[in-house]
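With one protein chain withheld, the remaining protein chains of the complex are depicted in position.
Moving on to chain A:
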Amino acid sequence: MNIAWKEIKKNKVRFLILGSIIFLVSFLTFIISGLANGLSQDNAALIKDLPDGQFYMSTAADETYNLSKIESPIQDNMLNEKKDAVALSIQMGFLNDQNGKQQSVAFVASTDSKLFEHVKDGEVILDRSMKEKGIKVGDVLTNNQFSGKWIVKGFADDKKFSHAPVAFVNIENYKDMYRTDAMQLVFVPGEEKAQAAAGLQAFSKKEFLHTIPSYSAEQMSLNMIVWFLVVISGMLFAIFFYMMNVQKIGLYGILKAIGVKTSTLFKMMWTQMLFITVLALSLSVAFSQGFKMISPDGMPFHLTLETTLQLSVIFLVIGFIGATLSGVQIKKVEPLQAIQQGEV
């Protein structure tokens, strides 16, 4: 007989309250995690969405990409040697729209590569968030440093850098704007190990992300919030399972007295914990994915199903550990003590 299920059926309210707490806490963690990832995407989606590989910048730049200059001969040499390699530059700047209103953007120019938008001379492709600011395909945009004009060719999804929408410009336009022939970076996709190159320093994608000003500090704070939430949630789970077990000490004692195995009582507790936690987490996953669909477009919210499932597994493991630790009382409970305590 499944006594775990019988208890849930009879004490619906008690288990509903426990399930609600697990649901609310995990839902909160998913939402905060979505916001943290959203901010992270907002800061560096342009880089994060690239495949793994190696970034090269000049050693003299002291790990600051916008001070880097890779001279043309070195750059050409690298691009010739590595078929998929791409040279690129990123500069924060402004675009003036047709009404003369300034829009903050990150200009990105690159050599031909399927990893970056291909734009012709005088054209610009913008992150889709610019569309919400009223910019349309065909609009003419200008910049004080650029002698020409750009016509908006289209929009790209999720192309953000340093919390600004990316504006992909042609490499010649970039050179004109910043009066330089040298690009800042060379990216070699798929390269696991950095190749030695004179005057260049190599960074993995993760290392390069941390050279972006404020990225590390921001991510550390956000990750701290998420992990604190996970730890606090775990403690909450353990406390609630503990409280439930304390309430049932007398019952466990009587069951042991009539000969129920301690392992059966643990199985009963684990079954209940798994049932409640899985149900609450499934609801949380569904609600958080639903929230992703209805969250305002301007809100930096990025929550993949993979992330929620990973967090769910962590919650399950924490819940299991919490329940098991609190279940130590089951092992300790003396049948005689429960009998002498009176009616359960």
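Quick note on the criterion: a contact is a pair of C-beta atoms (placed from the backbone, for glycine too) under 8 Å apart; a residue touches a chain by one contact, two chains touch by 3 or more; residues count from 1.
Simple rule for what comes next: contacts and distances are computed from a predicted model.
**Student:** One chain of this complex is not shown here; going by its UniProt record, which of these names is it: "Putative hemin import ATP-binding protein HrtA", "Alginate export domain-containing protein", "NADH-quinone oxidoreductase subunit C" or "Beta-ketoacyl-ACP synthase 3"?
**Tutor:** Its UniProt record gives the name "Putative hemin import ATP-binding protein HrtA".
**Student:** For the chain that's not shown, point to the residue among A:122, A:154 or A:335 touching it.
**Tutor:** Checking the options A:122, A:154 or A:335, the one contacting the hidden chain is A:335.
**Student:** For the chain that's not shown, point to the residue among A:255, A:303 or A:323 touching it.
**Tutor:** Considering all chains, including the one not shown, the answer is A:255.
**Student:** Considering the entire assembly, which residues of chain A contact the chain that has been omitted?
**Tutor:** That gives, for chain A, the contact residues 1, 3, 6-7, 9-11, 251, 254-261, 334-336, 338-339, 342-344.
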